[in-house]
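The other protein chains are all here in position, but one chain of the complex has been omitted.
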Amino acid sequence: MTPGASPGLLIPLPDAVGTVIDVVGFSPSDIVEKKNVTVQEVAELRERYHCLWVDVHGLKDVQVIEQLGTEFALHPLALEDVVGTSQRAKVEEYPHNLFLVARMVATTGQLDTEQLSVFIGRGYVVSFQSTPGDCFDQVRTRLRKDHTRIRDSGADYLAYALLDAVIDAYFPTLDKISARLEDLEDSVVDNPDRSFVSALHHMKHELLTFRRELWPHRDMISVLIRQESGLITDQTDLYLRDCHDHVVQLVDMIETYREIASGLLDVYLSSLSNRMNEIMKVLTIIATIFIPLSFISGVYGMNFDRTASKWNMPELGWAYGYPFALGLMAATAAGLVYYFWRKGWMGRKKRDDSS
Amino acid sequence: MTPGASPGLLIPLPDAVGTVIDVVGFSPSDIVEKKNVTVQEVAELRERYHCLWVDVHGLKDVQVIEQLGTEFALHPLALEDVVGTSQRAKVEEYPHNLFLVARMVATTGQLDTEQLSVFIGRGYVVSFQSTPGDCFDQVRTRLRKDHTRIRDSGADYLAYALLDAVIDAYFPTLDKISARLEDLEDSVVDNPDRSFVSALHHMKHELLTFRRELWPHRDMISVLIRQESGLITDQTDLYLRDCHDHVVQLVDMIETYREIASGLLDVYLSSLSNRMNEIMKVLTIIATIFIPLSFISGVYGMNFDRTASKWNMPELGWAYGYPFALGLMAATAAGLVYYFWRKGWMGRKKRDDSS
Amino acid sequence: MTPGASPGLLIPLPDAVGTVIDVVGFSPSDIVEKKNVTVQEVAELRERYHCLWVDVHGLKDVQVIEQLGTEFALHPLALEDVVGTSQRAKVEEYPHNLFLVARMVATTGQLDTEQLSVFIGRGYVVSFQSTPGDCFDQVRTRLRKDHTRIRDSGADYLAYALLDAVIDAYFPTLDKISARLEDLEDSVVDNPDRSFVSALHHMKHELLTFRRELWPHRDMISVLIRQESGLITDQTDLYLRDCHDHVVQLVDMIETYREIASGLLDVYLSSLSNRMNEIMKVLTIIATIFIPLSFISGVYGMNFDRTASKWNMPELGWAYGYPFALGLMAATAAGLVYYFWRKGWMGRKKRDDSS
Amino acid sequence: MTPGASPGLLIPLPDAVGTVIDVVGFSPSDIVEKKNVTVQEVAELRERYHCLWVDVHGLKDVQVIEQLGTEFALHPLALEDVVGTSQRAKVEEYPHNLFLVARMVATTGQLDTEQLSVFIGRGYVVSFQSTPGDCFDQVRTRLRKDHTRIRDSGADYLAYALLDAVIDAYFPTLDKISARLEDLEDSVVDNPDRSFVSALHHMKHELLTFRRELWPHRDMISVLIRQESGLITDQTDLYLRDCHDHVVQLVDMIETYREIASGLLDVYLSSLSNRMNEIMKVLTIIATIFIPLSFISGVYGMNFDRTASKWNMPELGWAYGYPFALGLMAATAAGLVYYFWRKGWMGRKKRDDSS
Partner (left out) sequence: MTPGASPGLLIPLPDAVGTVIDVVGFSPSDIVEKKNVTVQEVAELRERYHCLWVDVHGLKDVQVIEQLGTEFALHPLALEDVVGTSQRAKVEEYPHNLFLVARMVATTGQLDTEQLSVFIGRGYVVSFQSTPGDCFDQVRTRLRKDHTRIRDSGADYLAYALLDAVIDAYFPTLDKISARLEDLEDSVVDNPDRSFVSALHHMKHELLTFRRELWPHRDMISVLIRQESGLITDQTDLYLRDCHDHVVQLVDMIETYREIASGLLDVYLSSLSNRMNEIMKVLTIIATIFIPLSFISGVYGMNFDRTASKWNMPELGWAYGYPFALGLMAATAAGLVYYFWRKGWMGRKKRDDSS
């Protein structure tokens, strides 16, 4: 997006893939599937079938895309969005067709999304994706059966079927995230390691991204249901409503996961504080017991000259001086241990007390 | 939900239970209750009673459900939602009936919800649940009395009665959560143990889930009140308004509990900090008092050769050297104790001061 | 609220108080006040006065309440809400009257609310409270003066006067909370004790409750102003607008107090951290200065046999060995003190620096 | 605000100041300014001038205010709000005039606001303030020039001019807060002292208050623009739109300052943690190095009887025993220093590393 560049100019992205056009033409009782056709062939098929699905993969060859644009009266501004591939989900009404953008979970297994651009017109659906893999195999299978709803209906129902497949593909992805979240929940209780925070941060990042991608689908489908171009039948509106419910459910799930993830950080931080308390308690107990004892032994290690006067360390000459000193130390230690035990820092109470 | 699968296809969940149909047919002065009937019998009863409640438990036998669908003109998309059992609360208007989904607190005592799907048509209510137990016993009892409002009214009032029972069943569950929250509030003041945080996290998780389940009921009932299919009488609208109030009150309570739970975490964390301060104060007081004393005793334990010069440790030869050393230590300790007492870390001020 | 129980059934709460009916009948120039009357007497007075205020205390005798319901055509659903006493503020339009619920600050001095239920009809206001004490003494006094606005106007103005008294009674209560909040603000700066956090938590709890109780009054009054039953005159709408402003102001105040309370917790937590830093600084300074000194004295307390060779502790035999050792210690201590002074942990900079 | 008190009753606040009426009467080519006039004189001037600005200071003499109310048909409810002086900004439409309340930054330099109440009628503006000082000197100066817009226009433009002056007076106040915020931002990086948190808390308190006061001005001006009493000309609407923009900008600024202030607390808290880490590192390094050294010297200070056997401390009799002991200590110290240096707690890496 060069600031100030002329709108409607198609510039392929650097990593764009060569354009391949697949086409499916069908009527209730007839179907033809062709792979890798030319725009010319598409135009011919368009005449002969009730409904045509032009399925374009790869957005590198902008001339081909422009030819398709001419054939199906696709607006240059819409085509610019098709090639740009960083649009949010939206629907735009143009004189001859509806243009809608959806974000499709990548089939690569990574948590990434790919742009699906769809034009819905009378008797045709033109869909554009940047890479070959997609989640439409079930739709293709359903198309191959004669006299099914998808074959009997027109372009609007086909477009719905594509959109529904896109939305439903989010569920398994969210289930994976949910499983990872449960793993984190378990690990934070048992023994969270240092990677916990960055794993959590990463997950929140992903959930944020998904929410940002999914949220506009809600509006998009609502607008699609409400729009009055005549390209969407009332019958299909019912199905779109169902699709809308799924988006709401997905966004709901994401929100819940985000709140749980936020809560986990609190649990982790309080667990860190707990550990610190425990570490400090060990240090405090050991140091507090032995420092006075060392002091006592230090006192009796002084070298005052006992011959100089009877006041100089007479204990050293006592018959029981040493046992007395050891006893003094033992008593001191016992007193401190008792003190810590009373505070609940040692022994029995330790098991059910965090302090 | 297989992405791209055909909508309206009924696939029972793996853990679905065998389908049992109970039926209650009634008119103001007459009532019949039959358990475990066939769709055929339902069709016959439908002719003979003013209003019919078809109460379906278990969603495994999809053929039976499809037969019911044919008998009562239930839309395939709605039936798909019935079998899916993970819908949010909603209401949908179909040509011949209203379809509504509510989430019912599980009767198992666990904090889980079960989907209740209800179709309201002229003269019939068809309700679907995944498991046998429910909260409708009071409704069944009220139905058995002649000439009561529920017997005089039609399907819409019966549907309201079911919905009202579902909503009201949330109150005892929330009361249980409230009691647990109060326990946590008490324990955080007395002595919170290590399980506190995970208990709190668990409770916030539950409240989040309940809010997510309850929230859509608000919209659902509003839509029900406002809809104009003629299936809901104005009289029943009054009752639904009451039901709406209860949902708002429940959501309100959940929000309040969530905010209190959030506040409790702050209390817990500050209590952890307080404990840490206390531990450190004990260590600091003991170490700070004894380290200088040990140093003094260490000095007088040095082995400088007093015979080499008069500058070498003459104190060791003093008549009162030892008492002097002990006195020096006592003075140092007293000074430090006074210092800590002034800072409020020891003694009198300790009782009413957190520092 | 037993799930599934029949709506409109009046079941008194366990702690309900015996029902007493007071009544005030008035016209611009005439007024009668009677205490503890029967429904029969109410019906008679209703004939004779321009406007009647039936003031019911105690909700135990449901028969009496049902008789009143019959006399004034009060809807059973509304009466159920009257007896339930846990309703949010709301207004409901019934064929013959308006039913409104408000939450009244308890007169007991505790931060609790009591439900006030009011029916407004042509020529009568019926109000229900669960306990005798209320905030309507000023209203009663105003009623006793002839030819005042309250006497000249009808039931709608009287209902406004009651509502206004209820709303205004929140102000002194909030002032008390505000005073307590200022106390907490002072104490967190001076010396927060351990009870600070639970006091703050308690206050946030209260503010949350008040907001939850007050918030619906806003909608309630708006609906009252906009409703078109003819029971509320335009003149009274002006006054209700004023009342609405007061509710908005109250909610505003509560929000502000809540944000301040949240801020106070941050102040408290950072004060805890500051104290910890201070404690650790004391420990670190003392330990860091004396540990090296003790080490030096320890070295010269070793018992190496000076007669074995001239390399064994020749310092012990030096004429100035002891002064040298003391000097070494003094130099070490001075160096460390200087180091801490440079870091700002000691001395002059301590006064205006938290570190 | 005594709960239940009669509305429309004017009770001066305890700290109210004696009422003084200034008046400015003007037409495009003529102007008269009189200070300290009576209501009688106001009434006379009203006849003779195109437009009259009655500028009332001090709200103690409620009789005077009531006389003005009678003269200009000011509604009692509005006058009650004038005297109460704790209203939020709002506009109310009364039969003969518009009543608007704005909050004016106090001229005393303190961050406080004062209520400005304005009535706009045909040919007059009556404004009430509780204290003499205000921000209208510029308006008075502009009024004194002949044939300016303010002189050519009527009461609505004058009211706009007052409102605009009130809004614009917030900008310098916010600039002061912004400057203080930048000071805090600087100090938190350099060396935040203990007063930082309470200064920040205080500032957040102020911003909260300002937002609460300013926010309703937005609605107030919108209502003023949209209202259709005919008292505000379309020409003035253009100017009010400008004023509305300023309020939005002010609220925007306040929100930004609040978010920055919240962020600063995080910076401060992490700075506290950093300091704590630093303190602990110093302690740990010193203690960890010297404790083992002291232990070694302690070992060679033991008094085992070397004559009893050759196993008893033979090192003491070695020729190089003492140098060996010193070497052992040096090696231990060097090892620990290297360990800390590797961990990045000491030396070179310290400069650019927080750990």
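The chains carry the letters A, B, C and D, assigned in the order they are written, with residues numbered from 1 in each.
Throughout what follows, contacts are C-beta pairs under 8 Å (C-beta built on N, C-alpha and C of every residue); 3 or more make two chains touch, one makes a residue touch a chain.
Please read these numbers as outputs of a predicted model, since none were measured by experiment.
Undergrad: Looking at D:65, D:78, D:91 or D:165, which makes contact with the chain not pictured?
TA: Spelled out, the listed residue whose C-beta touches the missing chain is D:165.
Undergrad: Looking at the full complex, which residue from D:24, D:64, D:224 or D:283 touches the chain that isn't shown here?
TA: From the options D:24, D:64, D:224 or D:283, the contact with the absent chain belongs to D:283.
Undergrad: In the complete complex, the non-displayed chain touches which residues of chain D?
TA: On the chain D side, contact with the omitted chain comes from 135-139, 142, 148-150, 161, 164-166, 168-169, 171-172, 189, 238-239, 241-242, 245, 248-249, 252, 255-256, 259-260, 263-264, 266-267, 269-271, 273-274, 276-277, 280-281, 283-284, 287-288, 291-292, 294-295, 298-299, 301-305, 308-309, 311-313, 344-345, 352-355.
Undergrad: In the complete complex, which positions of chain A touch the hidden chain?
TA: 1-8, 75, 77, 80-81, 86-88, 90, 92, 191-194, 196-198, 201, 204-205, 208-209, 212, 265, 268-269, 272-273, 275-276, 279-280, 282-283, 286-287, 290-291, 293-294, 297-298, 300-303, 306, 313, 315-323, 325-326
Definition applied: only the chains that are shown with their structure count from here on.
Undergrad: Does the chain C and chain D pair touch with the same residues on each side or with different residues, judged by whether over half of the numbers are shared?
TA: Different: when the shared numbers are divided by all numbers used, the fraction is under half.
Undergrad: Using CA atom averages as chain centres, what separation in Å is found between chain A and chain B?
TA: Computed value for the inter-centroid distance: 24 Å.
Undergrad: Averaging over Cα atoms per chain, report the distance between chain B and chain D in Å.
TA: Those two chain centres are 39 Å apart.
Undergrad: Which residues belonging to chain D are in contact with no fewer than two other chains?
TA: If we look for residues of chain D contacting two or more partner chains, we find 301.
Undergrad: Judged by the touch rule stated earlier, which pairs of chains are there in contact?
TA: So the chains that touch one another pair up as A-B, B-C, C-D.
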